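Some chains omitted; the rest stay in position.
Chain IDs A and B follow the sequence of writing; residue 1 opens each chain.
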Amino acid sequence: MNELDTARRCADTMMQNDRASKALGIRVEIPDPGMAVATMTVRDDMLNGFDVLHGGLTFALADTAFAFACNAYDRQAFAASAQIEFLRPASAGDVLTATASEDHRGRRNGYYSIEVRNQAGELVALFRGRSVSTESALLK
Amino acid sequence: MNELDTARRCADTMMQNDRASKALGIRVEIPDPGMAVATMTVRDDMLNGFDVLHGGLTFALADTAFAFACNAYDRQAFAASAQIEFLRPASAGDVLTATASEDHRGRRNGYYSIEVRNQAGELVALFRGRSVSTESALLK
């Protein structure tokens, strides 16, 4: 099994059980090991008191892309920290895409950058996360 | 109307329309202006592929506390950036409490710290956010 196959099988295994991402309608694709593209359509029940997408759900979309990017190597990895810059609000009906790429991967820690853009290609948020890898395999 | 009344009326106004926080079952109390306490019970549909609370939803709880803390002054404020450290996972049935306090509030920017703890009082996450205030009133 090559590296891209492994990454995609890890993603399939995670997504089957990822009730949170499913409840948010998030879909994930793996273009390459260490990368992930997650998409989400903003629904009415995702809006905050100012009628824009709740920042926590912008973060959740980016965090899903991050989680799938750092779990590409058949080692369970989890998010240890993250930082987000909110650049532009999103509204109901917007289709957001979070693209995760790997800045650096060491033995234990991985560093990922995620860009969230809307359907017009405008930047909605910049996210950077640190993951920690465990020794546990992800695939059965 | 005193400052605490203003803060609480702002919170009521925001919560009425905050479909995202309601969908997550989040409840908010305002002990003091610039503070907010948000609680959420972890549901099955909030779990990720590793059977723990999706980090995006931990963030969303803290972000709600942050939003209510920085919107206490009848000026619409929004989250500009945030940083989170994930310290401990949360599981289905856990009751999480996010407590927001104000580190500093300038003319335009506010800085808030939010601690997320579980029902045993253990620290689940540390969150720090920066808000930007607008000139728009929040109350009608």
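The working rule: a contact is a pair of C-beta atoms (placed from the backbone, for glycine too) under 8 Å apart; a residue touches a chain by one contact, two chains touch by 3 or more.
As the structure is a prediction and not an experimental result, all values here were calculated from the model.
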Oligomeric copy total, full assembly; chains in place: 2: 4
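Convention: only the chains that are shown with their structure count from here on.
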Separation of chain A from chain B, taking each centre as the mean of its C-alpha atoms, in whole Å: 22
Partner chain A, residues of chain B touching it in the complex: 13-21, 23, 44-51, 53-57, 59-64, 67, 76, 78-86, 89
